[in-house]
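Only one protein chain is missing from this complex, and each of the others stays in its spot.
And now, chain A:
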Amino acid sequence: MEAWRLPVSSSIRGKLISAGYTSLSSISSVSSSDLARDVNITEEEAFEIMKLANQASGSNSCNGSRSLINGAKNAWDMLHEEDSLPRITTSCSDLDNILGGGISCRDVTEIGGVPGIGKTQIGIQLSVNVQIPREFGGLGGKAIYIDTEGSFMVERALQIAEACVEDMKEYTGYMHKHFKANQVEMKPKDILENIIYFRVCSYTEQIALVNHLDKFISENKDVKVVIIDSITFHFRQDFDDLAQRTRVLSEMALKFMKLAKKFSLAVVLLNQVTTKYTQGTFQLALALGDSWSHSCTNRVILYWNGDERYAYIDKSPSLPSASASYTVTSRGLRNSSSSSKRVKMM
């Protein structure tokens, strides 16, 4: 944009142009004191001009930060973004509470646990819940389900989809006065239609698919969650060189983070467990090694506590460590019946 479009007095405008400041970028790239000296105006006037120039070029950052480093955002703007982040509900309000409302988009979340604890269940539940329309508080998006072990049972996805549709109908019925009559009803088969299923048979395919996802999601912009079930399986079986494995996994983790940030979607990685010998005893730990544990932003561990299934926030930049119980019912993930107990903080 040209400097003569600035809403300043014509004499100042004339001085700017004769001093050589014809474009806004030239004004933004100097400090106000230099501008004042060059153009022969007072410092306050120079300051005003710079403010106007920044506003005019559409920047909403504070004075000067845009010119410092390309691509940087200041924390205040990020706060607004973080607060308005959509989250995907897990259908279990206790679990949602410790997650700060649900699985957050723009983040990579790792969920791990022993076999049979419910990892695939959470994966399927999330791929259904992401499709909840915005009118019901959801994201109205599609899901990509990457299955590396063959554990995705489509009959189960149908069960969960049917339960979701029933719940939505109940909610609408409850609030029917407020919704329009011509609202399109979601059917369970429609929900299944929006789950894009990939079956990966080797770690090469897994790496190739992760690389390809960037292009795929650019062409399918309504994908809001990518679930990988499980990230571990192929890397545990035939990868001989463990150091190489760590390098490849770190690269993959970075690619996931880029995907999450670029398309504002949630990436959920399901992991298996292994036993680790630390501090004189054997303990359970998530698989893929210590270096991998650094790679994910958020980490949730699912475990048995007595007779109930619990989820524990092991790692998160903003959520406190806490556990909550959940159950797996025929309708999907739900609060456990003892949910009258308060969430246990650790």
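The definition used in the following text is that contacts are C-beta pairs under 8 Å (C-beta built on N, C-alpha and C of every residue); 3 or more make two chains touch, one makes a residue touch a chain; residues count from 1.
Quick note on the criterion: contacts and distances are computed from a predicted model.
Taken from the listed names "Histidine-containing phosphotransfer protein", "DNA repair protein RAD51", "GPI transamidase component PIG-S" or "peptidylprolyl isomerase", the protein name that UniProt assigns to the chain not shown is "DNA repair protein RAD51". Within the full complex, the residue among A:54, A:194 or A:335 touching the omitted chain is A:194.
Touch with the chain that is not drawn comes from one residue among A:207, A:231, A:296 or A:324, which is A:207.
Among A:27, A:98, A:165 or A:273, only A:273 touches the chain left out of the display. Interface residues of chain A facing the missing partner chain: 114-116, 120-121, 124, 145, 149-159, 189-190, 192-205, 207-212, 215-216, 230, 233-234, 236-238, 244, 247-248, 250-251, 272-275, 278, 281-285, 301, 303-308, 312, 314, 321, 328-330, 346.
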